[in-house]
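Worksheet: one structure, shown below.
What you see is the complex with one protein chain gone and the rest in place.
After this line comes chain A, so read on.
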Amino acid sequence: MKKRKGEDEPWAPEPEVMAETTDIEGRWRDLDRLLLRPGILVGPGFEPGIDTRDMIRNDCRVLVIGAGGLGCELLKDLALTGFGNLEVIDMDTIDVSNLNRQFLFRMRDVGQPKAKIAAERVMERVKGVNVVPHYCRIEDKDSSFFDQFQIIVLGLDSLEARSYINAVVCGFLEYEPDGSPILTTIKPMVDGGTEGFKGHARVIIPGMTPCFQCSMWLFPPQVTFPLCTLAETPRSPAHCIEFVHLIQWGQDRTGETFDPDNPEHMKWIYEQAAKRAEQYSISGVTYSLTQGVVKNIIPAIASTNAIVAATCALETLKIATMCSKGMEVFMQYTGTDGVYMRTFQNEKDPNCIVCSAGVPVEVEATTTLQKFIDVLLKDSRFKNKISKPSVSLQGENLYMQAPPILEEETRPNLLRPLRTLMGGEGGILNINDKRLKGILRVQVIFKTTDVDMDTAGGG
């Protein structure tokens, strides 16, 4: 069968097509099949029609975090799906070793910021899409940056970065007094991850589905070897590498901080590990294994990235348009067992330290911290659960029962009113107590009294 030009090969380099102002014929055919017709599998509130297509084209803003192996796939998939306003954030520059799978990059791009090049390439290839790059760390952006987006898609390889974004995004979430999440404060995330032939995709709707923290246990802990084994009885190439990395570096290069991104440092680790391996008649120490062990990297597989990113892009489309019910809620892919995928629904942790509602407690804004603690101790909901509570507001320790030096330092706060300690709006306080297994989140609500109103309005 003869294919119509451009229809099935939107990636074919045909500059004359790119230069045209109208869409490639058939550009919206598949999307329109999903968005223009009603159906029995659609999600709640789905509104079939051209407005929905225009919405993802013009109004819906999606942030992609990471422009690496997954990020390249995600940007390409989201752009081709029809999302018109994308932004991408990545702090890395392009390395020659990325080129085999991070297909938006070319040899001449080595050394350039990934976010910048990825954005340029996607805009060159997919007409009508705007991609704004951010070449920086995610920590460099404040929460108002993340709040601009309707959906945030994660293509990250680190637990720390996921955990950070999760805390930021769950921080937008607010609950009604009855404990139900306020819909306008929910910012959905779609998280992809790959490790060799294994991958996952999941949908995080804060307040409704488990957040990253609720299901931290899904991530296996990092493999660590006993230090004395490394020092005394190495048995594998990884043991030799870890010895040089953790112990020999400090002995031979005193005062120098090891930097895994410094090629000279990595080469030194590799050479010393190879020597050590020879002493113990161990074979298999290579430069790439050294990088893998030190940076805890498992080789990336392009097809895993493609499968996971495609799943993430589709879920993003579903969340934005409700053209289909969303995935519930976690998909695992294991490429080593054939093309095996399964989804399962795990539970939200009702006491999650990041996304749970917090128990509402209503007090006057003038209540001192000591009085507030007394209120908690008298509250029947916390009976037998707390006896000597410590109170923190985000990173600020308002009152610590232990150790003595912190108790002494925070004691003056007991006489200060909550309004002074936490501002006039109230908010979430974290309560720690030996009797509690986890952290108790208390949502402080200030009573509004006529007197307060008068003082506030007067003047």
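Note that in this section a residue touches a chain if its C-beta (ideal position, glycine included) is under 8 Å from a C-beta of that chain, and two chains touch if they have at least 3 such contacts; residues count from 1.
Assume contacts and distances are computed from a predicted model.
K.L.:
Given the choices "SRP54-domain-containing protein", "General transcription and DNA repair factor IIH subunit TFB4", "Signal recognition particle receptor subunit beta" or "UBC core domain-containing protein", state the protein name listed in UniProt for the chain not shown.
P.N.:
"UBC core domain-containing protein"
K.L.:
Which of these touches the unseen chain: A:E47, A:E256 or A:E347?
P.N.:
A:E47
K.L.:
Touching the absent chain in the whole complex: find that residue among A:V96, A:A231, A:L377 or A:L415.
P.N.:
Once the missing chain is taken into account, the touching residue is A:A231.
K.L.:
Thinking of the whole complex, not just what is shown, which of A:M91, A:V110 or A:A167 touches the missing chain?
P.N.:
A:A167
K.L.:
Against the chain that's been left off, what residues of chain A make contact? List them.
P.N.:
Output for chain A: 43-47, 49, 51-52, 54-55, 59-61, 85, 142-144, 147-150, 159-160, 163-164, 167-168, 171, 183, 186, 188, 205, 208, 213, 216, 219, 221-222, 224-228, 231-232, 246-247, 250-251, 254, 319-320, 322, 325-326, 328, 353-354, 390, 392, 394-397, 400-403, 405-406, 409-410, 430, 432-434, 438-439.
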